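What follows is one structure encoded as structure tokens, with my remarks underneath.
Some chains omitted; the rest stay in position.
Labels for the chains are A, B and C, by order of writing; each one numbers its residues from 1.
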């Protein structure tokens, strides 16, 4: 089995993580996984939503969106249509949950961090790329909040790292990190979010054509945990660089 | 470990499937799993959405909703708020995908079936109960369409059966079919949709508190496949009864 | 003149009033008038809308809705269309006004009761059935509030009872409690809401085809007051039963 871009089944596409891409945001990352390109910005504000006030705990949330011409055919803007589609909602919620899995709300204190993930160019795996990039922007934003003393000295709001990857079965073969051409042909499609220590935050598998059996599920999970481990390494390298 | 209602970890709540509950719909089921009560109606119309016209293929879709006072505290109506929430979108899409997994579009012909799943009373597992009940309403609607000759003689639009159940880890113990009180305390929450032959259509696991490891994931998958097999049996019994 | 279901012109359809249908709501009634089936839930919350705060007076309001497949042909969900239709608004307002006619706001104190009337199956007279059922749910909710001491001891928020019925002229004959087949053929259509002592809360008559004269109006009002008196008796019987 040869993949269209010559990768092996368990190989990621080339990944670049450009920190500090925006001058305004407290954390900002332009991440690319192959031709998928997502701008992730983290905005820190003091205070929390009303339902959380007085709890002493912080909040982290995310909003995902795609530029109209990020894709091969131009899509309508959701602002013009006047409502957010189900897919956008679903992905925004997934990103938020994934990041909150590595947040200690008490340590964060009553601060809110919003992650905006805007897909500038799409070629498969936009939601997983968004999670992976947003984590890095979040880490930078938290470092900023610590430097500004918004977070109390000695507190560590981040309890771990998180990254995500897509896997799928194409022509009967389990593959890591699907490009768009692979994604549309996949019989099964799965998005997996893992922490840096190899545990699962989200497992979302969907049979697009044929239902999948336990053995296939296991093969996909193996690929995904490997891919997430590779991404965790790239995140660490990016964050170790001085801005 | 004793559960609040005395069940064992791998035991479903009592299930009732009342077919033909509505006089207007081509298929209609009032399903209850414990205190969760969902009215599922299947509406058949000739023709398909514009993007599918002329394909010779049918379409199946679903809409999920909750009555304002299905829950312990009254929620605002989405019609009054003027937009559908992310959760509602996500669940409607899940139900639609689950049912389409057992549909042969060619055999269905250019007919559309809409499954409306309205939660009349909620006590955990509303989306999985909706899938399980909607399958039965769908089967009745297809039988109706066959009797009316909307489906060509000899064609079988249904390629299998589908049922769904929730599983979760509560206080470290994997449990089947969570009630609301268990659901809010679960560290990990998973919804699993299976076909009658035991394969997976959807696996959606989320770490609510702690990330989960591969062993826990396996335990949850074991519970879920067992629960879905039990539900498949109950669906068959319900459909074998003459209306 | 024989009616399609054999009733005399001044005869109601069979009515059933099932109290306590929902476990969460403070009052809940599944009412059926013939094949029209409405779930009425009453939700009590402490406090009142902002414009009424500090007045010492309570508030009662209602929301009416129809499930998409309550009718013979599936209708779009108002939540999906993103706005509530004129008919829904009009009926919600009618139900609210009807119930408020028997409420002593001072005695209720600063509590709010919302009546949700969801039509599960429609066969004519859904708005009048909703009023009749909602009154019973409201009575149960007020009893609950009294038991919980939300209402001061000795205060009686309910000043009377209220019920509603439709009447119309079909082929020149005035008829009580129209079924859908009768309703669509009616020349004149009237909804009447009466208190238990036979006075009017609402009279809404509309000439669908021919304008109607004073004599016809009088005949319709006679039928309606008779029908409301019958319904008041059934409400009393239902409320006299121990739950």
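Assume a contact is a pair of C-beta atoms (placed from the backbone, for glycine too) under 8 Å apart; a residue touches a chain by one contact, two chains touch by 3 or more.
All figures in this text were calculated on a predicted structure; none of them were measured in a lab.
Student: Counting all identical protein chains, and not just the 3 shown, how many does the complete complex contain?
Tutor: The whole assembly in this structure file has 6 copies of the sequence.
Quick note on the criterion: only the chains that are shown with their structure count from here on.
Student: When the mean CA coordinate of each chain is compared with the mean CA coordinate of the whole protein, which chain is closest?
Tutor: B
Student: Given that subunit A and subunit B are copies of one sequence and touch, is their interface built from the same residue numbers on both sides (over half shared) or different ones?
Tutor: On the two sides of the subunit B and subunit A interface, the residue numbers are mostly the same, over half being shared.
Student: How much rotation, in degrees rounded to the nearest 5, is required to superimpose subunit B onto subunit C on the basis of Cα coordinates?
Tutor: About 180 degrees of rotation relates the two copies.
Student: Subunit A to subunit C: how many Å between their CA centres?
Tutor: From the centre of subunit A to the centre of subunit C is 51 Å.
Student: Subunit B to subunit C: how many Å between their CA centres?
Tutor: Averaging C-alpha atoms per chain gives centres 33 Å apart.
Student: Where the CA atoms of subunit A average out and where those of subunit B average out, how many Å apart are those spots?
Tutor: From the centre of subunit A to the centre of subunit B is 28 Å.
Student: Hunt down the residues of subunit C that sit against at least two other chains at once, touch-wise.
Tutor: 82 - these are the residues of subunit C that touch more than one other chain.
Student: List the residues on subunit B that touch subunit C in their complex, please.
Tutor: Per the stated touch rule, the residues are 22-25, 28, 35, 39, 41, 43, 45, 63, 65, 67-72, 74, 77-80, 82-84, 88, 114, 116, 118, 120-123.
Student: What residues of subunit B sit close enough to touch subunit A in their complex?
Tutor: So the residues of subunit B touching subunit A come out as 83-87, 89-90, 92-93, 97, 101, 160, 190, 194-195, 197-207, 211-214, 217, 221, 225.
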